[in-house]
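Take a look at the structure set out below.
Here the complex is missing one protein chain, while the rest keep their positions.
So, subunit A:
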Amino acid sequence: MYFHSVTLDKDRCKGCTNCIKRCPTEAIRVRDGKAKIIKEKCIDCGECVRVCPYHAKVVVTDDISMMENYKYKIVLPAPSLYGQFKDMTIGDILASLQSCGFDEVFEVAYAADIVSYITRNIVKTKDYKRPIISSACPAIVRLIQQRFPSLMDNILDIMPPVEVAGKIARDEAKKKTGLKDEEIGVFFVSPCAAKVTSVKNPIGIEKSYIDGVFSMRDVYSMILDKRKFVEKKIDHISSMIGVGWANAGGESYGTSLENCLFVDGIQNVIGVLEDIELGKLDDIDFFEGLACVGGCVGGPLTVANNFVARNRIMKLKEKLNKDEVTKKYIEVDFNEFMLNVKLKKSDVLNLDEDIDKAIDMMNSIDEIYKSLPGLDCGSCGSPGCRALAEDIVKGFASEYDCIFKLKDRIKILAEEINKLSIKIPPVIGSDKEVKH
């Protein structure tokens, strides 16, 4: 079962080739004039959402009205939300957010403080393969499952801040209100599609602690509406470390490890993961790879320009303490926040599970690829000539989907027809002598 947050709005799609060429996992084809997302290959990174000129790629999130199904409503804002507003303090933002109908706000930035704290301590005691790879960006974790399976053992096995926040907020609310689990609604305000998907299809845990995920875009306009009417502020408890997670490099900073490398933008991350697999970066302690440029502030569901938002986060951080998370949560058992379901490798790149058969198919792909024009134009609906050759061998496309091959074939047929049309049957006339 695959759930994907990134989906297509068929009416808006013009069937152009912008998305197929930009998808980092080659997960889109154009068929019948519309883009089609191959669900097994999509990692919900959101590149196509950004690149589509017709806004036909939609990130499916939950409707805000779903919170009415719960008696006690808790909202978890991602740290990147703090960078979306001009002239609003974190306290202002949290108060306006709560007044949208929630009983409680719990900062994911604070959970990020806890994750940083756990990371700092656990790397001292547990023997991790180096570099340790961050598990915070679900699109990157899925990319590793698909293209770098040998690096799965390097992934840090701590739950991402959103799940840590969900777990703590839910447990506390149960104690405080005496309500049952199903009466408490925990909602995450997400900057991206990948995190929506990871709530519906959890990575490394059995079940998510989150009931619904709202788009940061939807919440953004609600906060703007409420901001004029909200007078009180909420004292936020997150430190500069947790808030810093909004930007690329924030998690690395929180690890206190000496040699960290952070890379943003999915194509850049792919390049560095290749180097890690080759053992070229074994001097690095911690690798933070983020699919979006700038980190979570660059997520496809954010409103503010990612560079502006990044700057705002830096300004907000200046006013905060470098807190050591001295509050009550530190006494919590680390084991409660560890991933406990082993990651599985994805087989989606395999041509066939039988190696001999796969080799045969690969040889056929090469043969077909040689006969294609090599323009990578995308007019066939596949991202490039090599991908078309692959699609043909897998039986999903035909040689004449290539318009150049089709044109050549028509030319040959037309010449043949032309030749035949000049021919005169001998009963009508012939220049040949009859010989016996």
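Criterion: a residue touches a chain if its C-beta (ideal position, glycine included) is under 8 Å from a C-beta of that chain, and two chains touch if they have at least 3 such contacts; residues count from 1.
Just so we're on the same page, contacts and distances are computed from a predicted model.
Out of "(2Fe-2S)-binding protein", "ABC-type nitrate/sulfonate/bicarbonate transport system ATPase subunit", "Anti-sigma regulatory factor (Ser/Thr protein kinase)" or "NAD(P)/FAD-dependent oxidoreductase", flag the one the UniProt entry gives for the chain missing from this complex.
The correct option from "(2Fe-2S)-binding protein", "ABC-type nitrate/sulfonate/bicarbonate transport system ATPase subunit", "Anti-sigma regulatory factor (Ser/Thr protein kinase)" or "NAD(P)/FAD-dependent oxidoreductase" is "Anti-sigma regulatory factor (Ser/Thr protein kinase)", the UniProt name of the unshown chain.
Check the options A:222, A:351, A:377 or A:406 and report the residue that touches the missing chain.
Spelled out, the listed residue whose C-beta touches the missing chain is A:351.
Tell me which of A:51, A:359, A:375 or A:412 is the one touching the absent chain.
Candidates A:51, A:359, A:375 or A:412; residue touching the omitted chain: A:359.
Just the residue numbers, please: which parts of subunit A touch the chain that's not shown?
147, 149-150, 274, 277-279, 345, 347, 349-356, 358-360, 362-363
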